[in-house]
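With one protein chain held back, the other chains of the complex are shown just where they sit.
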Amino acid sequence: MSFLELLAIIVSGTLYTATPLIFTALGGVFSERSGVVNIALEGLMLFGAFIGIVTTLLMGDTWGMAAPWVSLIVAAIASGLFALLHGVASITLKADQTVSGVAINFLALGLTVFAIKKIFGKGQTDFIQFRIEKVDVPILSDIPIIGRIFFSDVPYTSYIAIILAFVVWYMIYKTPFGLRLRAVGEHPMAADTMGINVYKMRYIAVCISGMFAGVGGAVFATSISGNFSGGTITGQGFLALAAMIFGKWHPIGALGAALFFGFAQSLAITGGTIPFLRGVPSVILTILPYVFTILALVGFVGRAEAPKALGVPYEKGKR
Amino acid sequence: MPKITLSPRMIGVLVPIVSAVFGLLVGAIVMMVSGYDPIAGYGALWEGMVGTPRAFGETLRTMIPLVLAGLSVAFAFRTGLFNIGVEGQLLVGWFASVWAGYALHLPSVLHIPLSILGAAIAGGIWGVIPGFLKGKFKVNEVIVTIMLNYVALYLTYDFIKRFLDAGNEKSYDIQETASLASTMLSNITGGSRLHWGIVVALIMAVLMWFLIDRTALGYELKAVGFNTHASQYAGMKVSRNIVLSMSIAGAFAGIGGAMEGLGTFQNMTAMSSFTGIGFDGIAVALLGGNNAFGILLAALLFGGLKSAAPQMNFTANVPSELINVIIAFIIFFVASSYVLRWLLSRLSKEGK
Amino acid sequence: GNANKEAGDTKKTSGFKVGMVTDVGGVDDKSFNQSAWEGLTEFGKKNSLKENEDYRYLQSTRDSEYEPNLTKFAEGNYNLTFGIGYLMQEAVEKVADQFPNNQFAIVDSVIDKKNVTSITFKENEGSFLVGVVAALTTKSNKVGFIGGTKSPLIQKFEYGFKAGVKAVNPNIEVVAEYAEAFDKPEKGSVLASAMYGQGVDVIYHASGATGNGVFTEAKNRAKKGTKVWVIGVDRDQHQEGMPENVTLTSMVKRVDVAVAEVAQEMKDGKLEGGKTLEFGLKEEGVGIAPTKDNVSQDAQAKVEEFTKKILNGEIKVPATEEEYKAYEAALKK
């Protein structure tokens, strides 16, 4: 296998597996920047995957090829609403945010599979008839070398995710909304005295994070797994969380981290088929992303401050 | 209005109870909405929890690892740490216990304690890593433990295949001398898989209570957990304490793994996804108010729910996933007890 | 949906009750659990038994549930209880000891007890046949195998397949990879992408849900006009290949036939426990899928030819690495 071919496979594998992580990690950035810990990403992703598949299955005949794409939007809305539960618990009811997140994860797993059994009378769905496919991007894929490596065998969602990362960056660092979001996550009382509604901001952030995670899950389901069961999302949500922290709570950082994870994963999987990796036990490659994350946290991210008010429920007039 | 006076202690007891009840109510509503008969459902559930001696035995057996997972989470929590890494610590503990149980040849009196110790050490080491990183580099332990869960998952899988492969995704069985299984316990519970681990679990619960609430070490660990600066000013070694409490938490979880390895299964399966006990542990610790006795009760409840789920499915055709929904809502209610506590404390205030 | 209509009502029934416990896959895993349930359902219908009463299944959500689930049937006085999959071996052994008066059966594993019937398959024989088809279909002379976990059982698939390929053309290269998971489609798809990427044009998967990823990848490539094939496993996976039609054929493992047969013979008292039934080509327990749309004429002919050779013992299909080494050496001469 030529080196170019090999590179192309790894790159496309990277983008392919990284995409759901990117969406979800971006979601995480929103909620954690506003000071709300989001362990719930896993559950929100699962919920999104569920909505994505069910929508595509039920509407496939009517919408055809558009179905999976529409399902992403539906998933975004549904998961956004589902996330509000996390909001109510951790913002209004002052629950421990990590704990509430754990609860969301339980709930998502329970509800979705319960619903699947109710709707389809079985524990996992059929395969969707229309998927989000890997494509060769017109024109771009014809560019010599670059085209083969970066614009072939990749679903459009990957590019959307990457572009979105920059949009989010702009939102958070250049707009009033972003300034307020960060203020609420750093020093909510200060924001409050400046007339910013802390609760509202946090609700919005959590809702957005739900939408992104939902899309992440739906993308995973409609482009990778192709059907839904309780085991469809196993850990991708936590991996996205890691990516977000690895990326220092910064959209572009999260993007980079997610891509790195995707890279390590696809290396781990394809390792056996790659000549110079044959010798390496695949377990080494498999645990690589996790070990690197830890090392990264120690090395460069160690000092990267989390938002100061992260995990602290805000109470008016309490210090 | 009537004089109600509730001590914070009382409230602390009421909150979980009320939450559990609410959780079950939600479960009932979900059943009704989706066209199942709650009475039948809960009837079956109850049947599956305590209906027969065997059922009760299974409830107790399921409870064992939950107790240890809960203790692990709670211990860390009480010392200002969040141990979301129980899952990984439990897996390495499980593996270590099985390895020791298989490789060593000793009389039971030595073999069992040694295998459990092995598990404790393995889990402890898995806890030391995040502890050390937090103590030395201020790295967020939540994220490190999550990462280590996956490392543990894949490493144990690989190690089983590499060193203990008995085919069929299983490791070799442990020696008889290392087994916690008990025909006696099994017989009195109508042939359930209840094993001596239940005793271990009880001992560990007492140990945790004693460590945290009665010893100077516990005092120091709590102080560091609440306020590292003040502890440092008072001459305590902060990072040493963080490492210590994470490793103790890890040891509890590791022993939880040993309970599965030496008790329930007598071996370890090469798993490609988590057991879920770790996260159940968070729920248990929370419902148990991070206190040893509460954890025993919480574990009993969740153990019952989990082991009875198939029964509910069997006789009432209610999908067992309902249990996760119920547990989720119980967690919500406890975690959101802010409001509940506030209400209750208002009530008691009115009384005065 | 299956509401609780049957629950509670306790009408006396024919008397013969049979249950089965699935592993975590569940009865719609598009694999042997599903196949087994189809067999049991067919048996039930044939004997006009009531579902969920005379015959039913329990899905396990954790491996710690195998034993309790089996026990439930035993306690419910089910005459026969199937444990589906080798993962349930120990559980069946334990429960069989505790309920010596109940009959049990295990699929894909052998238990030597007089109240347990063991059902195994000669997957290597079926795999051999699809190997033949693969060999006669590949243009790149490069075919691939993706296994779930590297266990003796799955290796039967691998070596049978390799043997079949080599039987047709020893020069065809066979790449074999293991995803080390039956439930990771993303792994399947990246693995497949790597294989197809290096020129493989037919992949035989024996990896449960991980295989879904293989189909996804093949479809993606088909969409883009590069014709690649997948060979399904356990059941006729023609549907999974649609609409891009990438399923070349499937190695069917008739767990349904086996289960139905064992249940029937038990009911009719023709079979007492303790036997090990091995289902191979002869017993029509394994074979090549009915849907042959994509299998060329001469390939079908060759399959016929080899089937005979296997049935009359002319070819002994290897099931393990050693046997395969020997087989290959023999081919060389």
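Note that the chains take the letters A, B and C in the order they are written out, and that residue 1 is the start of every chain.
Note that contacts are C-beta pairs under 8 Å (C-beta built on N, C-alpha and C of every residue); 3 or more make two chains touch, one makes a residue touch a chain.
Simple rule for what comes next: contacts and distances are computed from a predicted model.
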Listed names "Sarcosine oxidase subunit beta", "ABC transporter ATP-binding protein", "NADH-quinone oxidoreductase subunit J" or "Monosaccharide-transporting ATPase", matching UniProt entry of the absent chain: "ABC transporter ATP-binding protein"
Contacts of the hidden chain among displayed chains: A, B
Selected residue (touches chain absent from view) among A:Arg33, A:Lys134, A:Arg148 or A:Arg180: A:Arg180
Identified contact with the non-displayed chain, of A:Ala66, A:Met194 or A:Leu295: A:Met194
Touch list for chain A against the chain that is not drawn: 174-176, 179-180, 182-183, 186-187, 189-196, 305, 308, 316-317, 319
Interface with the undisplayed chain - residues on chain B: 214-220, 222-223, 226-227, 229-237, 345, 349
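Operating definition for what follows: only the chains that are shown with their structure count from here on.
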Chain pair with the greatest number of C-beta contact pairs: A-B
Interchain centroid distance [CA atoms averaged], chain A/chain B, Å: 29
Chain B residues counted as touching two or more neighbouring chains: 157, 273
Contacts with two or more other chains, residues of chain C listed in rising order: 1-2, 59, 61, 180, 183
Touching residues (chain side chain A, partner chain C) in the complex: 1, 5-6, 8-9, 12-13, 16-17, 117-119, 121-124, 127, 129, 131, 133-136, 153, 220, 223-227, 229-231, 234, 265-266, 269-270, 272-274, 282
Residues of chain A defined as touching chain B within the complex: 39, 85, 88-89, 93-96, 98-100, 102-107, 109-111, 113-114, 117-118, 230-231, 234-235, 238, 241-242, 245, 281, 283, 286-287, 290-291, 293-294, 297-298, 301-303, 306, 313
List of chain C residues in touch with chain A within their complex: 1-2, 24, 26-29, 59, 61, 175, 177, 179-180, 183, 185-187, 189-191, 193-195, 197-199, 209, 212-213, 215-216, 219-220, 223-224, 239-240, 242-243
